[in-house]
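Left out: one protein chain. Kept in place: all the others.
As written, the chain order gives the labels A, B and C, with residue 1 at the start of each chain.
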Amino acid sequence: MIKVGIVGATGYTGVELLRLLATHPEVSLHIITSRTEAGMEVSELFPNLRGHIDLRFTEPDIDQLSTCDVVFFATPHGVGMEMVPTLIERGIRVIDLSADFRLRDPDLWQQWYNTPHNCPDLLSQAVYGLPELNREAIRSAQLIAVPGCYPTATQLGFLPLLEQGIIDPLHLIADAKSGVSGAGRKAAIGTLLTEASENMKAYAVTGHRHLPEIEQGLNMISHHPVKLTFVPHLTPMIRGIHATLYGRLTKVIDLQELFEQRYTDEPFVDVLPAGSHPETRSVRGSNTCRIAVHQPQQGDTVVVLSAIDNLVKGASGQAIQNMNIMFGFDESLAINDIAILP
Amino acid sequence: MIKVGIVGATGYTGVELLRLLATHPEVSLHIITSRTEAGMEVSELFPNLRGHIDLRFTEPDIDQLSTCDVVFFATPHGVGMEMVPTLIERGIRVIDLSADFRLRDPDLWQQWYNTPHNCPDLLSQAVYGLPELNREAIRSAQLIAVPGCYPTATQLGFLPLLEQGIIDPLHLIADAKSGVSGAGRKAAIGTLLTEASENMKAYAVTGHRHLPEIEQGLNMISHHPVKLTFVPHLTPMIRGIHATLYGRLTKVIDLQELFEQRYTDEPFVDVLPAGSHPETRSVRGSNTCRIAVHQPQQGDTVVVLSAIDNLVKGASGQAIQNMNIMFGFDESLAINDIAILP
Amino acid sequence: MIKVGIVGATGYTGVELLRLLATHPEVSLHIITSRTEAGMEVSELFPNLRGHIDLRFTEPDIDQLSTCDVVFFATPHGVGMEMVPTLIERGIRVIDLSADFRLRDPDLWQQWYNTPHNCPDLLSQAVYGLPELNREAIRSAQLIAVPGCYPTATQLGFLPLLEQGIIDPLHLIADAKSGVSGAGRKAAIGTLLTEASENMKAYAVTGHRHLPEIEQGLNMISHHPVKLTFVPHLTPMIRGIHATLYGRLTKVIDLQELFEQRYTDEPFVDVLPAGSHPETRSVRGSNTCRIAVHQPQQGDTVVVLSAIDNLVKGASGQAIQNMNIMFGFDESLAINDIAILP
Partner (left out) sequence: MIKVGIVGATGYTGVELLRLLATHPEVSLHIITSRTEAGMEVSELFPNLRGHIDLRFTEPDIDQLSTCDVVFFATPHGVGMEMVPTLIERGIRVIDLSADFRLRDPDLWQQWYNTPHNCPDLLSQAVYGLPELNREAIRSAQLIAVPGCYPTATQLGFLPLLEQGIIDPLHLIADAKSGVSGAGRKAAIGTLLTEASENMKAYAVTGHRHLPEIEQGLNMISHHPVKLTFVPHLTPMIRGIHATLYGRLTKVIDLQELFEQRYTDEPFVDVLPAGSHPETRSVRGSNTCRIAVHQPQQGDTVVVLSAIDNLVKGASGQAIQNMNIMFGFDESLAINDIAILP
């Protein structure tokens, strides 16, 4: 049993961490913090947890958090990097679900987040927590940067193609569709049901913060400079990301076999049979990424369809997958739920 | 480990049985039948089951089914009663999710289902599988009639009031709202997304088949003749039933305490604090019924709010709860999932 | 042509007023105010208006507004009553869509809105703008209080029964379901798509501000004291109210004929054939209220189903209907759109 703390558990990645960790046989939920809701029972804010979790939110306190074996940060960007250095110094392991430690280049971070990074020295120490790419580094990591939701779906889709160097890395396109929970649990007009349901739109076409994260990840895979056009869309559903990826093929190869072999040992990547189309509902509530690969009309454009639950494989499930690897647990513990359908 | 068969597993109660039973530590899924899909892999029809269930649908065969310890029927009404008598004769236990064995009076059955009942003698033998009412009888039952979704939400809400005889039993009102999955997985125009989303309507106000089932159940509770006005509504969501129940109070009593005491030992009924409003999403994917009781403006009308997931506590979860009781397992085995929120 | 001003046009009743008035042949849109968005083009906030309205929001200015023939207030409660007295004094006609002038009793207003009323003397002068009840008074009114959305659907459903005195007025029940747009266009967590879709819940069972308004209206109809149990529900759709109304019959009468005769000359109330169930989508975007009346199992409970678009007949459409009556226009001008289906 390890002692677990969660900082900032009032958002959607927070409640999802709680839902999953509540059933983890090796985890003792120790501390759940929230500045705004300190004192409130967790199950009052999230009634689905009634009868399963009877803790209260507490004020974040660095000394209390230091009694944990691992601390999850489910905070907006900029918050974690205030407390993380102290925890790292004290030997506590940290799994950060925010964007604070995803980019290795502090200048790039500052450019996209409009403020200097607080602890740039930790950026090189942080391990990018995509197990399909970095499983060994994760095992011994002290600080994990959990990938973003779009980056997870996109990188898992491009990974086999770029590793083999069979597409033009300078002309990648990711047309990604996300459910509204990707915008978080915060009062805003644009994500009201009245604004976001019965509606489809692209947003941030001029530049989304997940773009540099994806390009950095794909650069590591391809060993060649990568250029991505990334167009996210707000889709009228709660959960799910569907990334439709386009690449220009430069070599002839059996794409179906490539994908199946690449992911044959991965517990959470499911390559569908040839001709398939993954549905986001087939992964709702589960940690699986389902992928299909197509070559329409046998042309030179490859189309990869990649579907995840943005709150599970795209956030909290993947965070726990990292924790399982870090502590030598079975990698699937507590995150092996079957998707709810319908 | 017991051997389990499922007849008619291509509908929504079928896939939900599969999702839940796949994680049951005492269950070996033995046979999954479907006349229409025989030969197909179960996970081809229900992609959420990929990697979790690798059985194929088979033609229903009474001899094969007779090798099971228990057989679930997730069939439309009229189908189970063709095979159930033989299985009962052979000593197999049967849990029927359809309406075939819910009504004790064969004439009433014929009146509402427009065809004579096939095995009326079994009606008196069947146990109505509402554990909160019939737990002891369920333990030794050979044939369980799993309550309908509306009847589950409605009976659990009225039960404490009628047991205590504190409302007028001749003027009960149940205004019930159901998600579209209650209509099943069958091609129909009325339940297309284009017809049922962004829409609210009542239906079957002149008479719904769950009315006699509810009245029969409430009659057993109240020991007085009961008369119910039942108005179901089709609600634009996939899962969930919200029953809003109205009764005329005939005695003054602490309603909150009544409900809390009645359900204090029930693992799957959660009485919310005074002043609460249960949400269907707080039980999505879970076997819990959440209930709140109100007395608006301290008048003589009591309002009970009762929320369930129609496919879990209203069908497949409750069926497994019955199985757990019948076989002496922990009552919560495989049905203790936390609701998915958001 | 009359000059029209709209105060507070950044909410949903505001944009709906604009959509409808833009096509009104007798109306010149003169002033559209918003404190928060002054200077912005109206069509920048509401892109559906691009090409149809090219005004900008301006700061509300009492002198400018005084140049209008009629001013609509589409403001939150408490705002209109600051400016209305001056406009009334200057002879401008006012149509208020907020709750400020709906209750005739200033003490009752204070009790439900937690602040004293600003101009209690105007309360008796204001005409409650339900044309089916008050058409003659509306014609010559200077100040109209447009009924709330729930009150419109509920009163139109109970009206024929109470006028004839054939139901027990002390035990009325209104179980009402509203789309999320009823909560307005304001940043809030509870009405995010992630919170309100795939969900059904009752709210404010202990007391909703529309309760005194409905009771006041029904009291005028029935000439007997009325007692209502009112339970509103938040329904996962954008538009629409479905009120399901229950009354105890005290006399035998042909209910279908009663309703058809009562509304035979009403342009915006449609009594459906016997046995029907109105759908909210059948009135989406239109000013019609569709009603069906049932007597289940020929018992003594009457069930009325009443469906409106909460933003049209429940707000802006009805406001324009009032304006048409006040200025002697054809009552249907600009509000005779056919509902959009699907």
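The rule is simple: contacts are C-beta pairs under 8 Å (C-beta built on N, C-alpha and C of every residue); 3 or more make two chains touch, one makes a residue touch a chain.
Everything quoted here is computed from the prediction, not taken from an experiment.
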Candidate in contact with the missing chain, chosen from A:T36, A:N114, A:S140 or A:Q297: A:Q297
Missing-chain contacts mapped onto subunit A: 171, 173, 175, 177, 179, 194-195, 197-203, 205-207, 227, 229-231, 233, 235-240, 242, 244, 246, 248, 275, 277-281, 284, 294, 296-297, 299, 301, 303, 305, 307, 342
Contact footprint on subunit B, counting only the chain that is left out: 12, 179-181, 183, 185-189, 191-198, 236-238
Absent-chain interface as seen on subunit C, which is shown: 12, 15, 19, 22-23, 46-52, 181, 185, 197-198, 238-239, 270, 272, 278-279, 281-286, 288, 290, 337-342
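Here is the rule we go by: only the chains that are shown with their structure count from here on.
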Centre-most chain, if every chain is reduced to its averaged C-alpha atoms: B
Chain centre separation in whole Å, for subunit C relative to subunit B (CA means): 39
Cα-centroid distance, subunit A relative to subunit B, in whole angstrom: 37
For subunit B, residues contacting two or more additional chains: 198, 238-239, 278-279, 281, 284, 342
